[in-house]
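Shown here: the complex without one of its protein chains, the others still in place.
As written, the chain order gives the labels A, B and C, with residue 1 at the start of each chain.
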Amino acid sequence: MTMNEEKDMKIVNQEEPVVPRTNSEKEAVTNRLKRIEGQVRGLQKMVDEGRYCVDVLVQISAVKAALDKVGYQMLERHAKMCVTNAVKQGNGEEYMEELMKVINQYSK
Amino acid sequence: MTMNEEKDMKIVNQEEPVVPRTNSEKEAVTNRLKRIEGQVRGLQKMVDEGRYCVDVLVQISAVKAALDKVGYQMLERHAKMCVTNAVKQGNGEEYMEELMKVINQYSK
Amino acid sequence: MTMNEEKDMKIVNQEEPVVPRTNSEKEAVTNRLKRIEGQVRGLQKMVDEGRYCVDVLVQISAVKAALDKVGYQMLERHAKMCVTNAVKQGNGEEYMEELMKVINQYSK
Partner (left out) sequence: MTMNEEKDMKIVNQEEPVVPRTNSEKEAVTNRLKRIEGQVRGLQKMVDEGRYCVDVLVQISAVKAALDKVGYQMLERHAKMCVTNAVKQGNGEEYMEELMKVINQYSK
């Protein structure tokens, strides 16, 4: 993903979620990410051990699926809370525009 | 990705690549994976710090793109070396069947 | 896409857009779809003429890209108009839930 594609997604000048995450929400996401981190280390081990390509490819696919899940849950929360709140407060246009750019990037 | 989907991809009873990876090939892949591992740790930090959802989503997209690259390079090497060698030695059918299953999973 | 996946996407009991399409909007979409229809007929001709597989695959990819564009524009209009209006009128929850299901299907 190029730097331009990254800049393309971000529109709203916002540093924190419109609706901050609770500690338990944070913990749920970081735990998933820690498991993914472990899976990526596992991939390194498979390559070091000279494992068969398809075995490694199966695991790469599993890591991508886990990342997709984290991404989708974050996108869903963002849409249902941050974007919805912004629309209710009358300044939803920018947030909805940004949401669509993120969706466009994610469906590539 | 369910366990069935994982089992679905693997057909050939093979523990190592038909054409083993050289040390420099291994190093190139593990270095990329180490960078991805670092990016996943970076995501955890962003969530801990309560960063805006879209900033986190942009980074998740970047990690997926990096993983896609590792996956594609491994798939390409597998096709050009392992599958091609197996076809030349007259037992390519299973390997080509397996290659197509991996491709089908990757284009989801 | 299975029947269940289709049923999975639709939540809101709605027969028409919350914000009806203008005639010029309708025309723009149907013109694109007519071009896609022509492209699909072109694919049939290529297969009949026994054209090389990769040439046909390149065209299939072009038709998918054109369909993606129509789908994305429709999704964007739906989010910016129908979903936004429903949120403003205080019954946005169902529409946002449905939007996320459509997004999940489209990013597969």
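Everything below uses one rule, namely that a residue touches a chain if its C-beta (ideal position, glycine included) is under 8 Å from a C-beta of that chain, and two chains touch if they have at least 3 such contacts.
Every value quoted in this text rests on a predicted model; they were computed, and no experiment measured them.
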| item | value |
| --- | --- |
| Chains on display which the left-out chain touches in the complete complex | B, C |
| Residues of chain C in contact with the chain not shown | 1, 5-6, 9-10, 12, 14-17, 20-21, 26, 29-30, 33-34, 36-37, 40-41, 43-44, 47-48, 50-58, 60-65, 67-68, 70-71, 74-75, 77-78, 82, 98, 102, 105-106 |
| Positions on chain B contacted by the hidden chain, ascending | 68, 72, 75-76, 79-80, 83-84, 87-88, 92-93, 96-97, 99-100, 103-104, 106-107 |
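Everything that follows uses one rule, which is that only the chains that are shown with their structure count from here on.
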| item | value |
| --- | --- |
| Distance between the centres, which are taken as Cα means, of chain C and chain A, whole angstrom | 24 |
| For chain A paired with chain B, centre-to-centre distance based on mean C-alpha positions, whole Å | 19 |
| In chain B, residues with contacts to at least two other chains | none |
